[in-house]
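Below is a structure I'd like to ask you about.
Complex shown without one protein chain; remaining protein chains in place.
For chain A:
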Amino acid sequence: MSLDGFPPFISAQLHYLINHFPDKIKVEQVLSGGKTYTGGLDRFTLLIPYCLDYIKWDIIYNAEFPLAPPDIIFGTEDEDFHPLHMTGRVGEGDLKFRNILSDWNYKDPTRLLALIQELRDRYMAYQKKRVGEVDDDRLTFEISTICSREGIEMQISSGAEKPEEVKFAVPLMDMNINKMVHGCPWRHPQKIYLQVIYPVGKKYASTPSAPRLKLMSTTELRALFTIEDVKLPSWLDGMCMAEYLPHLEESLQKQVLEAVSLIDIRRHFIEALAPLLGRPLEADPVCTSLAIYLFILSISLFNIDC
């Protein structure tokens, strides 16, 4: 992606952020805050992956004042998110975050990445706190059972028309899939997530309804394993996540291992075809999911003597 038009100190930091962020970050709506464009572009919107979706943050630099750190405007639903004044989070993490801003060095390209990562962590803590305050017994129970799992992200979404919902993004299977695929070119670690959406329940519901479930994976994993083909085990009444997840993980693990072993089988198959059909025109060397051959059929006429 071209980042032309930014003053050098902004483009250095933005480049570094995009290249080194653990997930894919998108940049859109790049604008200039100056009266004329002579200063250059200095404000943009970052789409930061969170909870299997994106959160939009507007980053405001000032081309006229390069020494100042950027200011950030959070999303419309997060009016209460004040990372500089979070209560109950005093300690090393707090000091580190404040130091990033107070010792801002505009020449250091790593600063923006550090700032965004710290803010994202605080956002996660903020969402966790909000979810914890929800007045729903079932949700409170669910949170208490799965909070020990690492890497869970949660988000409350509420709007004027739609009812309040709590969304969980649960990473499944602690496997390093990248290592299992020989020679994999993927830059980011591939993971499979289960998205669980609970409506924030009213007290008078007798049987709690099943949450909405969806399997999602990082995009590059599609070459190995199509998530859409996986049939989710059904959620029985009265089940909770702590019961459901182990079953799902077990069956997924089997499927992934099978898919990985199929790579080798397919590779042998293609190599075996070589003497018959020659080298393939196009093949996927990593996951061997695709091989295109070009060959000409010859048509012969037979005389059949009866």
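The rule is short, and it goes like this: a contact is a pair of C-beta atoms (placed from the backbone, for glycine too) under 8 Å apart; a residue touches a chain by one contact, two chains touch by 3 or more; residues count from 1.
The rule we apply is simple: contacts and distances are computed from a predicted model.
For the chain that is left out, the UniProt protein name among "Alkyl transferase", "CDK-activating kinase assembly factor MAT1", "Electron transfer flavoprotein subunit beta" or "BRCA1-A complex subunit Abraxas 1" is "BRCA1-A complex subunit Abraxas 1".
For the options A:25, A:46 or A:63, the residue in contact with the chain missing from this view is A:63. Across A:107, A:214 or A:254, the single residue that touches the chain missing here is A:107. Of the listed residues A:23, A:71 or A:174, the one in contact with the hidden chain in the full complex is A:71.
Although one chain is not drawn, its touching partners on chain A can still be listed: residues 7-9, 11-12, 29, 31-36, 39, 43, 58, 60, 62-69, 71-74, 76, 79-80, 82-85, 98, 101-102, 104, 106-107.
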